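Next up is a structure, given as structure tokens.
Omission of a single protein chain aside, the complex is shown with its protein chains in their original locations.
Residue numbering begins at 1 within each chain, and the chains themselves are lettered A, B and C in the order written.
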Amino acid sequence: YAHLNSRRVDSPQLGRPASPDVIRRMDISVGADGGGLPPGAGTVAQGRATYAAKCQMCHGEAGTGGIADPLTGGIGSLATAKPVKTVASYWPYAPPLFDYIRRAMPLTAPQSLKDDEVYGLVAYLLSVDGIVAPDARLDAGSLTRIRMPNRKGFISLEDRDFDGNAERIAPPVEGAR
Amino acid sequence: YAHLNSRRVDSPQLGRPASPDVIRRMDISVGADGGGLPPGAGTVAQGRATYAAKCQMCHGEAGTGGIADPLTGGIGSLATAKPVKTVASYWPYAPPLFDYIRRAMPLTAPQSLKDDEVYGLVAYLLSVDGIVAPDARLDAGSLTRIRMPNRKGFISLEDRDFDGNAERIAPPVEGAR
Amino acid sequence: LLMAGAITGGGLATSVFAAGRSPPPASMLQPGAALSGYGARSRSGAAIQRIVPELPFPGTGSSRTPLQLLEGTITPNGLHFERHHNGVPQIDPATHELLVHGLVRQPLLFRYEDLLRYPRESRVLFLECSGNSGALGAPEPVQASAGQLNGLVSGAEWTGVRLSRLLGEAGLTGEAAWVQAEGADAAGMVRSIPLSICLDDAMVALFQNGEPLRPEQGFPMRLLLPGIEGNASVKWLRRLKVMAAPAFSREETSKYTDLLPDGKAEQFSLRMGVKSIILNPSYGLDLHGAGYQEISGLAWSGRGSIRKVEVSADGGATWGEAALGGPVLPKALTRFRMPWRWNGAPATLMSRATDETGAVQPLRAAWLAQSGASKGYHSNVVQSWRVQADGKIAHVYA
Partner (left out) sequence: LLMAGAITGGGLATSVFAAGRSPPPASMLQPGAALSGYGARSRSGAAIQRIVPELPFPGTGSSRTPLQLLEGTITPNGLHFERHHNGVPQIDPATHELLVHGLVRQPLLFRYEDLLRYPRESRVLFLECSGNSGALGAPEPVQASAGQLNGLVSGAEWTGVRLSRLLGEAGLTGEAAWVQAEGADAAGMVRSIPLSICLDDAMVALFQNGEPLRPEQGFPMRLLLPGIEGNASVKWLRRLKVMAAPAFSREETSKYTDLLPDGKAEQFSLRMGVKSIILNPSYGLDLHGAGYQEISGLAWSGRGSIRKVEVSADGGATWGEAALGGPVLPKALTRFRMPWRWNGAPATLMSRATDETGAVQPLRAAWLAQSGASKGYHSNVVQSWRVQADGKIAHVYA
């Protein structure tokens, strides 16, 4: 990237250095590899209680049947005529679930959950379908080691220049009715 | 225009024939040749009275000094450093004055004047600078025969494809300060 | 006043409406409205509204551009489609900052007023939600307007700062291959984007059709990735993290991935395909009767310019090439028009676009064979409107 990094003469160069403290405050993201997971822990039981109090109203009992996206169930349905995409059936990695719940849920009060509560919620949700044990206690390490059912379910289109459209795969059937 | 007039195949042809009566109702325009002037007549005295009642409030006494465009005076000023453009000094034809007053004035009640009132107003306004006699009575014929002071003051740009911009007349003085 | 009916010519009526004249319209008889600081639409123009569904959470979902009621290729800012994940935030530009960090030599913060001082570029571009036209996968054709079916696409002239300029200022390091973008909305939405796309024609957009961005389109700043599915053009842009690998966040795993019939899912299918839709006539815009009718619609491709659009009025048995409105721009909506004379017999109207790479818009059957009905994303199938004998128009599968 030398050419790009040196392209400064026709630019005002107004970016101000960001300190590690500022970055830490602004970036709460967690990667698929568990990078960014905070200290803390939570159990299935704690998560069940938090879920009942803060999530059930929208996502339904045990993560399904509410007015919001279903979170549990559907494992094994992806190749059927009626695939059910849930956290349990479709997500490939567990750490991004921590990330998403912490940043975006509950819908009515985002970023209000404590880190321990988030660990508990992930534990509870993943225990519903037996992805983790009923007595599991999750922290950064154990959460990162979880292997989701759909871990191998995705095909990256990086080698196809990120173009997965039908017309780049099969030619149209000319004039077909 | 044969080619244009026959270009109908790719058009829906939705124009509905307009009767002479509809045209007469919609078209009150008067051309420079007096075409379109209605029956009726008005004198300078009648126009002065109408003017005082309906125009003076905006255009000022005798057509000047009000908050709206000056209508009188300025004859002979066009070539000076301070040209004064008025009906009297600048307009080339009288019939369009009838047209304009009837269609657009008074500003607060357009198309409320009777045709006789319009004849009177034109007579009065043009009498201020002696373009018509103080006792003039104008009708379609006499109004059309009026010769305005600036009758010959305009140069049509028809032969220059309607482009009178400075840069089509003289080349820019390159690099001048 | 004497009204219409008076004898014309030599009549002696003195009313202004003498000689058989009826009153001019009211608009010509009284002064109109004053000059104003920001014009409003006409009464009937104001009836054109985005299509807003009933939602359980009113800030989470999409509103659609009523494409069939609009013209040209520019969408008015107020009618640009919306897709939000937890509502439209009110952001104070004076306190909003953009952080560029991660695998860079120097992490940097940019204020809004800073970005306003950078070199700018303008591009006329479409933005399309990956889920646009997803209803075309339904077993039976949904009887809905072209906007209801396809309204998650809009076009605008966007102006902003080339993203590569900001990334270059921070200085990229050798392992950099992905960028995580984050929005300052209540979803804190994040998305991992290939660095190659960020260094291509991506911009941080600040203006839309000449004005500052509107809140729904990401004021004070948004990421704008030409030709890429709309969700990745993160609104209310707050943070860009240069990474070696994607974060595999919710939006690029649980959502915006393309499930195939075998249960696998294509991930990072980012570029939108070549597509066209007939907007006029279409469902809800029935024909008045046999005769001339212009067939008009929009075509676009995430790969670049539209090369041609073909139109059929016989369900695809024969095709004719439509005229493309100029200018034809890459990754922008292109208006196409085809003169047609309806003879009153039932007809099935279709359009099919080809882009500058030679890619041809797929027929629905071909798309289904490759994608499966539950894909839901990247639907660019050829659509069909059936003109019935009474002029009513139905959505059909040809």
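By definition in this document, a contact is a pair of C-beta atoms (placed from the backbone, for glycine too) under 8 Å apart; a residue touches a chain by one contact, two chains touch by 3 or more.
Here the structure is a predicted model, which means the values were calculated and not measured.
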The omitted chain touches A, B, C
Of C:D185, C:D201 or C:D258, the residue touching the omitted chain is C:D185
Across C:P23, C:G61, C:G263 or C:G391, the one contacting the chain not displayed is C:G61
Residue list for subunit A contacting the dropped chain reads 9-13, 21, 24-25, 28, 38-40, 103, 107-116
Across the whole complex, the chain not displayed is touched by subunit B residues 1, 4-8, 10-18, 22-23, 26-33, 58, 67-68, 78-80, 82-83, 85, 87, 90-93, 96-97, 99-100, 103-104, 107, 110-111, 153-158, 161-173, 175-177
Listed in rising order, the subunit C residues that touch the chain left out are 24-25, 27-46, 48-50, 52-53, 55, 57-59, 61-63, 70-80, 82, 84, 86-91, 93, 95-96, 117-122, 124, 157-159, 184-186, 188, 206-207, 209-217, 219-220, 236, 288, 292-294, 296, 325-327, 329, 335, 337, 339
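Rule of thumb we're sticking to: only the chains that are shown with their structure count from here on.
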Among line, ring, star, complete and other, the chain touch graph is line
Cα centre of subunit B to Cα centre of subunit C, whole Å, reads 48
Distance between the CA centroids of subunit A and subunit C (whole Å) is 28
Within subunit B, the set of residues that touch 2 or more other chains is none
